[in-house]
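Yeah, one chain of the complex is gone here, protein chain that is, but the others are all in their spots.
For subunit A:
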């Protein structure tokens, strides 16, 4: 893809701790094009959220982005600091957080918060900012937006609050929105509505989304492309449908096998054995090797990035051979665009 709006190249984010340097993100690369949705999948502690924060320059001490580049619209924003980075945040890249109960300030009206967000990047009057805020609320499907501007966050439901957060992210028509598990805290029906809304927004506005999640069902129904992360590295990437239909990395295969929807009720659910390794104590070579059924002698050395047909990659010595069976369907609904 040459038309990528966001390209992350060999990103390294490290945390200085008493026990040494933790490599929370270790050489992550991906790119996302206009209007596409990239699913960044992984377990807790795999570095997916840290990747999101790194892109926005929101890593706080003792953490820092130690290497790699983040290219936004052809411009390197990796080393931007202070006010220069502030002007990028919210205007060109926006972010939506996991818990809508916590991301809106409880003591300020929705309107006050949105007007502040508008005026952070646009020199407009309060009145004009208010109109813009109202339009943004309407755009994400919030009924009677004028009244919502006067409301406090606790007067809205969780789904409504997440819509407000998305509306705030959309205010300045950013090139990319990074969404950090934005539907995890919502119930399934609301999640469905939000996913459909996001898909529509990506198609209509051309905004690219990086959708950070641990929920494969969400990714399979929403994302165009997938990056699977494990212990700070991307272990597999490729078009979402292909990766889910035929995973090449044993970890992805293990994750997919443990989705309950695929199994007969009453049968034992396969699991990925063991648990995520501590970042302070990663195994030599492939971090997944101790949990991997296919592990061999080569796995004590760092695995190479293997490239396959269809733009797919896997970080593995012994990738799984492609299967030619019918694609799995994880959910009955799909929010992927027809293209």
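Here, a contact is a pair of C-beta atoms (placed from the backbone, for glycine too) under 8 Å apart; a residue touches a chain by one contact, two chains touch by 3 or more; residues count from 1.
The criterion applied here is as follows: contacts and distances are computed from a predicted model.
Its UniProt record calls the unshown chain "ABC transporter permease", which is the correct pick from "Sarcosine oxidase subunit delta", "ABC transporter permease", "NADH-quinone oxidoreductase subunit K" or "3-methyl-2-oxobutanoate dehydrogenase (2-methylpropanoyl-transferring)".
Interface note for the absent chain: among A:104, A:292 or A:316, the touching residue is A:104. For the chain missing from the display, the contacting residue among A:24, A:40, A:149 or A:165 is A:165, taking the whole complex into account. Remark: the omitted chain is touched by one listed residue; of A:90, A:111, A:254 or A:319 this is A:90. Interface note: of A:154, A:263 or A:307, the residue touching the hidden chain in the full complex is A:154.
For subunit A, the residues touching the absent chain in the complete assembly are 56, 58, 61, 83, 86-91, 94-95, 97, 99, 102-108, 112-113, 116-117, 120-121, 152, 154, 165, 168-169, 171.
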